[in-house]
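In what follows, a structure is listed as structure tokens, so that the remarks can point back to it.
Here the complex is missing a single protein chain, while all its other protein chains stay put.
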Amino acid sequence: MKIQVQTAPFDLNAEVAALYAANPKVGAVAAFLGLVRDVNEGDGIATLTLEHYPGMTERALAKIVDEAKGRWDMLDCTVIHRVGEMKPTEPIVLVAVASGHRQDAFAACEFIMDYLKTRAPFWKKEATPDGERWVEARESDDAAAARWQNKG
Amino acid sequence: MKIQVQTAPFDLNAEVAALYAANPKVGAVAAFLGLVRDVNEGDGIATLTLEHYPGMTERALAKIVDEAKGRWDMLDCTVIHRVGEMKPTEPIVLVAVASGHRQDAFAACEFIMDYLKTRAPFWKKEATPDGERWVEARESDDAAAARWQNKG
Amino acid sequence: MMRVTLLYFARLREQFGTGSESAALPSEVKTLNDLLAWLRARGGNWASELAEGRAFRLAVNQDMVGPEAVLNDGDEVAIFPPVTGG
Partner (left out) sequence: MMRVTLLYFARLREQFGTGSESAALPSEVKTLNDLLAWLRARGGNWASELAEGRAFRLAVNQDMVGPEAVLNDGDEVAIFPPVTGG
């Protein structure tokens, strides 16, 4: 299990290959990439700056991954979240889960993303033509995380 | 939308970047990689050979992708399925979906995989220590595809 | 008289010893069910692999269809095991 917070971009090929290339038990990898969009709430976005809480971030991500491991058959997993300033089309986050079968890989990957969105201490600030603003949390993210309490 | 059947390996970085690098509306890419495992039904697997029905395969995949487009907000999508002989740890299939938001990307990607498993004309033959055998279809795959008829 | 192309894949291709044939169908063969009965009458692997209750799938002109589908002259008909890709 690899959990990392970094400013540098990451190499999707290398990260995903690390999950399966050495382990012929892996039949499925589900991966999610979150990217900077050029529009949010109707306004143009020039840059996005990610702040986090060093120490707690890694701890929160490790707890989320542990919870996923308890629910699904996960063979390996990588979570990389970037911080600092990024431009539209740049990847922000990678969550990749390796499993024997696809259902576990998909469910664990989506679960980790939903929990990351509501429990990992990251904050986004957007630069728009009208100046900078902090991104507001979405109720839909709380709802997405809450639905895992009834299934899995 | 890119749908391709090929014997050659594919480049995950290039395929996924093609979905988002030129389109700053993409906020999420969900990707699935299916891989050759070294054990199936308790037997060691030396090689896996994929046969398909040229013409119908591309047609069936296009129909599946079209159905996904009708259900979810998809900005772009790539499906690459390899045929021919492969060894354990080699990727067999890539399904990657780009969307504005993660829920659509995840759902469409999983839907396409479930339907591909039951509707696209591919067949697997395994080489085991006891000789070659055709892989049997799984009832669990039919069940996975059927559940999309009640939701979406 | 109707002429169709028959395609066989995977285990069926191996059991039948061929991947394709061009078949001139007698006039009583109007549906896929009729075609299956006509193929079973060849006996041997044709009778056993296509027996009622065996799992196989049918496609006409590259779309999966049920056995009640009506055949037309020039159709491409495929018979194959349940698919196992992905």
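Chains: A, B and C, in written order; residue numbering restarts at 1 for each.
In the analysis below, a residue touches a chain if its C-beta (ideal position, glycine included) is under 8 Å from a C-beta of that chain, and two chains touch if they have at least 3 such contacts.
Note that the coordinates shown come from a computational prediction; the quantities given were computed from them, not determined experimentally.
*Asks:* So which shown chains sit in contact with the chain we cannot see?
*Replies:* Touched by the chain not displayed, across the whole complex: A.
*Asks:* Using the touch definition from the top, which of A:1, A:22, A:46 or A:137 touches the missing chain?
*Replies:* Of the candidates A:1, A:22, A:46 or A:137, A:137 is in touch with the missing chain.
*Asks:* Which listed residue (A:59, A:87 or A:147) would be found touching the missing chain in the intact complex?
*Replies:* That would be A:59, which touches the missing chain.
*Asks:* Of the residues in chain A, which ones touch the absent chain?
*Replies:* On the side of chain A, residues 34, 50-53, 55-56, 59-60, 81, 92-93, 113, 116-125, 134-138 touch the unshown chain.
Note that only the chains that are shown with their structure count from here on.
*Asks:* Look at all chain centres (mean of CA atoms) and spot the one farthest from the centre of chain C.
*Replies:* Comparing chain centres, A lies farthest from chain C.
*Asks:* Determine the centre-to-centre distance between chain B and chain C, using the mean Cα coordinates as centres, and give it in whole Å.
*Replies:* 27
*Asks:* How many Å are there between the centre of chain A and the centre of chain C, using C-alpha atoms for each centre?
*Replies:* For chain A versus chain C, the centre distance works out to 48 Å.
*Asks:* For chain A and chain B, let me know how many angstrom lie between their CA-based centres, rounded off.
*Replies:* About 22 Å separates the centre of chain A from that of chain B.
*Asks:* Please list all residues of chain C that touch 2 or more other chains.
*Replies:* In chain C, 86 touch at least two other chains.
*Asks:* Taking each residue of chain B in turn, which ones touch at least two of the other chains?
*Replies:* In chain B, 34, 113 touch at least two other chains.
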